[in-house]
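I have a structure here, written as structure tokens, and I will follow up with some questions on it.
All protein chains but one are shown in place.
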């Protein structure tokens, strides 16, 4: 399949059409029905959490948050293939994948509430913190890939980046190193058509992103990122390819950011209602739901019930996160170095003296 | 021709074989015989100057110098197409192109003797200084391209970089910007098989460099950089393409660095005699000479005479450069800002006081 | 006008006046910038003069260098202070060096606008104050306004300068201060500090958002009988040592207030200047009231990190009592 839809062919890999009907079952992913339903539920959970996080932000209960709305199939498919020992090198818009990796929703909330501890993911194995400078995490993925190969481990790195991120020099350098070193990294580009306000065609003049794989001598594939089945199959083959020691793979997952860039962004400034509507039909959950309903695997009643259940579960977690104890002063200093330099210790002590003075003078 | 040898075809464009016999005259460049001989002579001059510069370095009369030996056809062909108003954005190993742009050999010597003034090229129009950080000059080329397009000028930018330089993030960003902006820049990659000691296949896993053009949506072509005719034709077509407003072009000129990386380098550490010998036959001057001799355009006697003449001319220039007046203290400060900050002036004055003290105390 | 309006107004005036000026960066065109600083300019001047670039800071600065070499005068935006670093090589290797390298033949009339500083509850890399990184690079100038009027006047000077200027905008006060600012063109010279209040007991040096924080502390300081000479540095490099020296010679005491980390910062240089220019006048050790040598904490911890008027009061008072 990687060959059949190789980037030079300029064909996008799809299994379902926009309504969730199978176009071709030649490359169906390996997944049993119950697991498929579970995957759908996980995506529903992630979407619910995403929507609720946006509301919490509107209520002033968290700070800036980048919604995932519309991109959940990519994360749901990743969740299916990524193993405990595999690595996840996140961008910042793939919450469903984080949760699959063992990150908790509470930690996610804590992070967007403004606590570093949320981003330390104490429950997740092999999951790097979210890092804000676009594309700069990709060389880390190549380095982890090197360590895996060097230690002869059976692990794969899943590295995420957005379409905008492909313009950064680090994208180029990371893919080049990974390919020269032939290390097991799957670069997943979520091409959601925008980098904040910049539409994809102004980001690069290339014919999509998968084709950029040729610049590095690695396989590249363009896949309908809103088609859960195609996305899953692609990731399954890519993982296999990596595990077999063939080196890295570039996946362009074509999708659409249905929400705002972040909660501080207003998309009406730079895109039309028509465009938004044209993507509405391609919604990844809608398509998978149609498919599952067609297979009699889903019951609308159940889904409603589940969603309610999710909502209260998520709210419970959020409220729990809100009771996080205050951020202690020492946490500003404690993690700077393995061994704290005297200077830093002194700065902390001096500040504590000031706080005492303030206390006693107010 | 750009189409016929488009990067996806994975064919290298050649006109001559290794012995200077025409393989196919389908794409002969437009150049008349006398001009062709002149081009050969210019290349001979550049090669002679290059060899002599290496000797001067051995004699301790200049500092580090990067020899051009073996890559002269690329520079000679550039010399034929580049106009006074076109821009040259150099790497550091294309002396023949610099000379064509109006840079003087004396300035070249001054630069490698360790005077900045050499690198200011007072006689050259639209020629940026040589800059050492690899590939970082390429975004400048894209920016100049933008200025040309913005001002609606009929100019083209020739930007040079080595094969090693294609691994840097700036290569990627520059080509991407140039293509998105659709500006007239010809990116010439001199693929001389090495970045210092690193062989090309360890620099990137891609199938050559021309193919990287696909990542940017611009035409790319791989050309035999030791084949003057092919190189010239490629540049002619690329220039035309650019002047017609079609945006940038990527040229991979396949060549071989016959000399050391710089005068501080010892290539025997990292490459074999056999490899060096296998490229000997492909020498660009040898091939063009054979071709010209075959066409009765060249006379070996003449060439000997010319070479002697070049040698004494070059030596005269070198000796002239050696009589450059001492580097005045003020030149360290003078060019830092359009208007010198007080602080800098004070530093200069303080240092002058010290020099006076030193004078009077010795 | 607030500072956002003032900067927009300065760009507007210069774009109207000089066809060689182009304004670009991530999201500065259609969207008008994430802080809306360039709002309306693309519509007014066209998409070839005010435009969005792909997401790549090194190329943004790198192309500006090329444009400047070819006769344009680019004003580029870095989206946040934490995203300048990918462009660092272009800044230090070219922007700051091209004039010297070309022996004055190729000037670099480029302005790099950088919204910087903390206090806005932002994500990581959105709050840092690393002006000392740039101030120490030979060949650059670093300018930081503290009021809307200064932002306008200084930016106009920056755009007209033949030298490359990093124009750092204290985003915390982008909209926090409103001021009467003339719609007419005016400029404020780069390299000259502003004496905000004159006083006799202590010289307080600040810039950017911290000027306002010092001002908040002034009433209590007055109450405590401390007469403060507040100097807004305005330009970090070249520094107005003359104004600093005069003031320190008068007051004998200096307190520097900034959001930057303490060590190896602008504050260190200020102390050096105090010593070099007024050693015999110093009655107390020059004091840095600056941030910890740590990463700026995420919002929930940022109050620990940011300099408060209380802390400013506390430290000034200690210095005066020394």
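Worth pointing out:
First chain written, first letter: the chains are A, B and C, and each begins at residue 1.
What we mean here is this: a residue touches a chain if its C-beta (ideal position, glycine included) is under 8 Å from a C-beta of that chain, and two chains touch if they have at least 3 such contacts.
Just so it is clear, the model here is predicted, and its values are computed rather than measured.
The chain not shown here is in contact, across the full complex, with A, B, C. Summary of contacts with the chain left out: across C:49, C:73, C:97 or C:126, the touching residue is C:97.
When the omitted chain is restored, the residue from A:6, A:94 or A:173 that touches it is A:173.
Checked against the hidden chain, the listed residues C:77, C:124 or C:169 yield one contact partner: C:124.
Touching residues on subunit B toward the chain that is not drawn are 63-64, 111, 113-116, 131-134, 136, 164-165, 167-170, 195-198, 202-204, 264-265, 269-270, 324, 326-327, 329, 331-333, 336, 343-344, 347-348, 351, 354, 357-358. Not every partner is drawn; the one left out touches subunit C at residues 58, 82, 85-86, 88-89, 92-93, 96-97, 100-101, 124-125, 130, 132-133, 135-136, 138-139, 237, 239, 261, 263-269, 271-272, 275-276, 279, 282, 284-286, 288, 292-295. Touching the omitted chain from subunit A are residues 87, 89, 116-117, 119-122, 128-129, 131, 133, 136, 138-148, 150-151, 169-170, 173-174, 176-177, 180, 331, 334-339, 341-343.
FYI, only the chains that are shown with their structure count from here on.
On a Cα centroid basis, the chain most remote from subunit A in this structure is B. Distance from the subunit A centre to the subunit B centre is 44 Å, each centre being the mean of its Cα atoms.
Per-chain Cα centroids separate subunit A from subunit C by 36 Å. Note on chain placement: the centre of subunit B and the centre of subunit C lie 40 Å apart, centres being C-alpha means. Among the residues of subunit A, those touching two or more other chains are numbered 167-170, 202-204.
In subunit C, 54, 56, 58-59, 86 are the positions where the chain touches two or more neighbouring chains simultaneously.
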